[in-house]
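Note that one protein chain of the assembly has been removed; the remaining protein chains are unaltered in position.
Labels for the chains are A, B and C, by order of writing; each one numbers its residues from 1.
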């Protein structure tokens, strides 16, 4: 066997000791900004798109025969062309377009998985009227309302999407990451197991802070008519996660995790499953007694590492787990 | 000379070939979260504090004699103790407290520079009423309005402060960084100089995007009665920066930079000087012609590197430049 | 159902709409430096340890009952105590100690997964003799060979380990990440599939650069006598990966991936499976013709994003895939 022969299939033979397992390829992190001009009012979508394709790819691995390979450069081009042709109604809808296209775009491509991150922007508020103010005089083309094409990154959490299609079945997962939240009270931690290495003291009032990563799977079978309003659905899920975090009197971060997941499933009928990853961003009470001061839950050290890491899946009764456990 | 003799001064002698220049030391990046409990309503300040002290420090450098050294651990302790004792009315006010304290806290300490980053949080909106909804039942201590102690990081720009005091003169610089803004039109770039290495095409309509770092210096002499309302002043400066960015029809990023700086000075009477650093976050129009599509300023590639970097200082007429050019 | 009731089990009932799926928890990123003092010669291990435990954890999720929870703080303490008690012979051996301990440390703990990153250091070479040189005079405790306790981070790739134990079966995965490699020739790319979105030109000579992430699974059943010399095994695997990358005349990155994986399996008899993730770090030839210059594969732009991403598993014939596809 010569793994690097320039063309031809993998030769059979007694010396064969290895074989190819799961594999995929594509262009990762294609940065796309899509502008829609509605007269003088502009709308934007700011995305980071990653494509992963798989299928009949033995030859390229065994011998470098690229005839089955739709290049990663082509997948990038397709992202940009589709953004023009189809627009970006939502990350989910755009990912569905792309996934449907890639499967079968070459005979070898049997499965496509599209991941997207979306960054949020807000319109810059109209400046307070400062007629004649220097530095902002609108020339040479005065606009009555400049802010209609001016935006600031909100910097808040990143919206995520992962759509997988194998020619038959769809899996649409929506999600978010980088959502940092904190309750400054209504969190306790006590009654835990003790072993010879346990030194932690119980507490009846602590800060509970975390950085939410959540992915929820929709019961969507590919019928365009039945598709949720993806933007509206995502906003609802985000609101429910926040409400559950804020509204849960917490005895453990696991309990909060379950409450957050359960609430999304209960409030969004088309969500079958959700997985959450919640690092416990420890805020330690600083000992001020050496300085003659009492720290009545007012002054905290926000620690970086190590951190507790709580991960779990919540399922609708009757649903099968399908979100991969990747952590 | 033995640079590492455990005690004693630097011995004179013919072999002396080196001497100490500017030096400073302190604890960097002390992470502080300060909670104020106003009944059931909590307020938070989330800071990253860096202290740099300087003064009569020859002995520790020449011979390791630490008798003049207030340890960096002590500066950290002081940050936490002062957060309790004095509170954090604003980053600037807190930094002034610390700087005044450190100068003279040991006979050797002649100058203190305090830098802070502040991260912004917003209250989590009250959950939509879901009486009896699982996952959020308020137990064991029901609260009528849970959100009063629940927060989400806005993730927007970081507020910065730098206060320097040498026992006599104060320098208070407020600022921000990580403020990402974009105009999707009203930006041109043409008429520039050409040399044999110039290939850039002129454009009459481009995206202008940048990540603003700004630092502005206040005319404040240390008199507590004359201090601005630091939070209000900062919010005003931020709003003026945004208004100038959004409201300037731009022929170059330098022009936008000047407009932003000038507007802050014109609108905030106590600001004498401002320095801006504006990376040009290039958004390149994607060529869709190979796919038979016309890209009418709708589909852009957001590039990472390289990027243009435009930096400059704007001064009030009559003011002397005092913000260090550190870039 | 009240998911947040402070104590007690999950109540049964018709309203139950959700249930708990896969879950795990533990302390992540515990930073440990272990020093061994062999007389004046010191040895170090620099690790980042993450523990994930799972088992009978329904109560804590459903009701915040922590009685089954060995705290993440305890897992951190255990890492440090075991580093003292058992030493760190290798990341794999240390992880095996920890995993064996955690399973059963509380009745609820049924499975432990230990991940480690190890950072490499090298000894600082003895300084060239400079008798009487200032700044380095060895006082007050002269050492004949100072470098025996002095180290510099090599900065090279990070070694990784993941050990999973469920009370019966072991899975030991060794690996590395951040290994950046480049061939400046002997790489071609042509003969690929074309579709309407394909614009990429074929090339017979390109730079091939990637940042290797690799994880390989050992056929080790938990019998201490049969354990490989983990350090030696890891060094061998690394060398084979490099040799295969350097020695493969590449017609596609997939071919190089397979060659790298196959070589590790062929040369290390106890490795059953390996998974590789290879971002194609594009180096684009700069067009110098506008300047009257010919770029004969000498001047390249190293791009950040987007990048091709090639991922795949290579299996020993007869082995079952067991490394989770997490990407």
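One rule holds in what follows: a residue touches a chain if its C-beta (ideal position, glycine included) is under 8 Å from a C-beta of that chain, and two chains touch if they have at least 3 such contacts.
What you see is a predicted model; the values in this text were computed from it and never measured.
Visitor: If the hidden chain were put back, which of B:42, B:76, B:215 or B:238 would touch it?
Guide: Final answer for the missing-chain contact: B:76.
Visitor: For the chain left off this view, which of B:167, B:222, B:290 or B:308 is in contact with it?
Guide: That would be B:308, which touches the missing chain.
Visitor: With the full complex in mind, choose from C:112, C:163, C:181 or C:268 the residue touching the hidden chain.
Guide: C:181
Visitor: Hey, which subunit A residues sit against the chain that's not shown?
Guide: Within subunit A, the residues that touch the unshown chain are 1-6, 15, 17-18, 134-140, 196-197, 199, 290-291, 304-305.
Visitor: Write the list of subunit C residues that the hidden chain touches.
Guide: Its contact residues with the unshown chain are 31-37, 42, 44, 46, 77, 80-81, 83-85, 121, 124-125, 127-128, 130, 133-136, 138-143, 146-147, 149-157, 178-186, 207, 239-240, 242-249, 258-263, 266-267, 283, 286, 288, 290-291, 293, 295, 297-304.
Visitor: Hey, which subunit B residues sit against the chain that's not shown?
Guide: Those residues of subunit B that touch the unshown chain are 3-4, 6-7, 16-31, 50, 52, 57, 60-74, 76-78, 81, 105-106, 108, 189-195, 197-200, 248-252, 254-255, 257-259, 261-262, 265-266, 273, 275, 279-280, 305-317, 321, 324-327.
We take it that only the chains that are shown with their structure count from here on.
Visitor: Could you pull out the chain whose C-alpha mean position is farthest off from that of subunit C?
Guide: Greatest centre separation from subunit C goes to chain B.
Visitor: Between subunit B and subunit C, tell me the centre distance in angstrom, where each centre is the average of that chain's C-alpha atoms.
Guide: The separation of the two C-alpha centroids amounts to 35 Å.
Visitor: Among the residues of subunit B, pick out those that touch two or more other chains and give their numbers.
Guide: 134-136, 138-140, 290-291, 304
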